[in-house]
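Here it is, the structure, as structure tokens.
Below, a portion of the complex is reproduced, with chain positions unchanged.
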Amino acid sequence: MDAVVHLRDAVCLLGRFPALAGVDLDVAPGEIVLLTGPNGAGKTTLLRALAGLVPVTAGEAVVLGHDLRRDARALRRDVGLLGHGAALYDDLTVAENVRFWARAGRAGGDVDAAMARAGLDSRVRDVIGARLSAGQRRRAALAVLFARAARLWLLDEPHAGLDAAGRDALDAEIRAAVASGTTVVVASHELDRASALATRTVTVAGGHLLGPSGRLSGEEEPLRVP
Amino acid sequence: MFRDALLVAGKDLRIERRSRVGLQQIVPFAVLVIVLFAFALDPDRGVLTRAAAGLFWVAVLFSALLAVQRSQAVEGADGVRDAVRLSGLDPAGIFLGKALAVAVQLLVLEVVLGVSVVLLYDVEVVGLGVLAGTAVAATAGLAAAGSLYGALAAGLRVRETLLPLLLLPVVAPVLIAATRASESALTSTSFEVSAGDWLGLLGVFAALYVAFGLFAYGPLLED
Amino acid sequence: MKRTTTSSGLTMSLGIAALVALGATVALGLTLPKTVEQAEYSRLIAIHPGIAWTAYVACTVTALASIAWLLPRTRAAKWDLLAGASAEIGALFTALMLITGSIWGRPTWGVYWVWDARLTLSALLLALLLGYLAIRQVPADPDVRARRSAMAALLALVVVPVNHFAVEWWRTLHQGRSLAQLTPEDSLDGSFLGAMALGFLAMTLVYAWLLVHRVRVARLEEAREETALATAIEERRAEATTLAR
């Protein structure tokens, strides 16, 4: 089974600035790869590049079998990105937001179930996006992620803003997703929690990967869920 | 594509229904513009009656600007733009949907505005059919061009000011054609024009912009 | 206070007085001599100016109430309430003013509407009042909303005097300020003046009548709000116990 992510010397420019300056990264199916590293290292940019949102201007970049430098759009519906900001329409209620994105992604998934999994109780579901608390926004974003059927999850500091219960629930969801064949790349600064979750930890700094390179050493063992 | 278009248009219209921006703010604004023109041109009233059509369309144009701005501001929340690109929605569908929503709002606006012009500038309508035709064609053109350029300007942080600059030249022909076409439907006109050709021209422009939008919107989202 | 109606002795008497005055105005209006050029329409003088001035009164009340709310010493929710109520009725009267005026304009000027200062400013006054009411519609904390709308109200007040003197500052088709023009050799027939005065009285009574009712309705709404808030607080606190996560 070939790699879900395959980057060789990938470069991404933000304006004129090389936010990614030669990244080598392979991710095997079923892995949970943790990206960590100092602020401004390029984690967010790397995740956005993997989603095809930031053009890769040099090097090789293949995700889910699609060459990012040629047909980035092709993989869109297969990746689920949880970014720094939640994608919510201010004037739509949580429920309406989640339903809209689910429909847009042609996901058959059960929306209410997704919201329940994200821990959004019935009161919050009818509050419009503009009035949510920080954590509630994150949860709504999670619900969208759950409602859509993505094969590759790209999570940018997923725990930030979630309360204790929410964090545990999220970790459980991630493990479950991986068990059912999803691959996960997660950027996080909460090392203890995140590294407990991850099957492999990669350090990003100065726009590239440090130390034990991101390349796979031969065969990688997909995670077994206990 | 059409499925996506309906989904998006429905979303936008629901947002409008909830926030009432168009109804409670753009429409009154348009009426105000009409009033202001009237005053700016006061010195001799003949002008008003003769320029009624032109002023009507200029007012519509400015309101269209606001409508498009709003329709883009809705997508402006952080993360939404990315989400749209990842959503898997057909770009052509998104374009159609947003244009559709804007068009619906503009049509409502034009009715209200038309009535106030008739009352305030005392013009007399002879060719209602022509007017209706003009309105539909022109609105299609405005909405299409607006949505297209709206998306173009939206990516940049300065959209609220960039949009008018981009849009005005593009819709100017529509504006002119619409003006001439409607003039022929008002007795007030000082000279004779044949609505036919102008209507035709409007149709061409509308078709052109819609087609162009369908094809160009995808690449635009990619920026 | 648990009241089910907003009517009372005060409103009763106000209402009756208003009706009487209105009747008298109509009666007097119909007995007015018709001027040559305007025929029947000249009788609108019994209504139109009165309406217009009452609109002014409404705006002034709104503005004063807003000021009272803004001054820390006199700040109280009731002023905001009064301002809002008066503005609503003021918008109504302004609209009536425009309508009666237009109706009158047709025979006098040959058109319903001309773009002279008086008319335009009157239209703008209506716009301002509507804008003010729009601001009040925007959901917000009571204090915030009161503050916002108070600001808007003060600006609305600016238009009134400008409009009043507009007839002198601009070349208007509209009537001059007859009260100011009153000279021994009177420009305007006494009976017309009387009609105008009576009309003004009648309209003001109507205004007062409506105002009292509107304020009381607003009070009832407020009371309901308060009970609603109490339950809302209970529910909010209850969220803590239903922490099933």
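Letters A, B and C mark the chains in the order given here, with residues in each chain numbered from 1 onward.
The rule is short, and it goes like this: contacts are C-beta pairs under 8 Å (C-beta built on N, C-alpha and C of every residue); 3 or more make two chains touch, one makes a residue touch a chain.
Just so we're clear, the structure is a prediction, and the values are computed from it rather than from any experiment.
This complex, considered in full, has protein chain stoichiometry A x2, B x2, C x1.
Assume only the chains that are shown with their structure count from here on.
Across the assembly, the mean Cα position most removed from that of chain B is the one of A.
By C-beta contact pairs, the most connected chain pair is A-B. The mean-CA centres of chain B and chain C are about 35 angstrom from one another, to the nearest whole unit.
Work out the mean CA point of chain A and of chain B, and you get 39 Å between them. Residue positions of chain C touching 2 or more other chains: there are none.
Those residues of chain A in touch with two or more other chains do not exist in this structure.
On the side of chain B, the complex with chain A involves touching residues 4, 7, 11, 14-15, 18-19, 74, 77-80, 82-89, 218, 222. Those residues of chain A lying in contact with chain B across their complex are 48, 51, 53, 72-73, 76-77, 79-81, 83-92, 96, 100-101, 103-106, 128-129, 141, 144. Those residues of chain B whose C-beta lies close enough to touch chain C in the complex are 24-25, 28, 32, 35, 38-39, 41-42, 45, 48, 119-120, 122.
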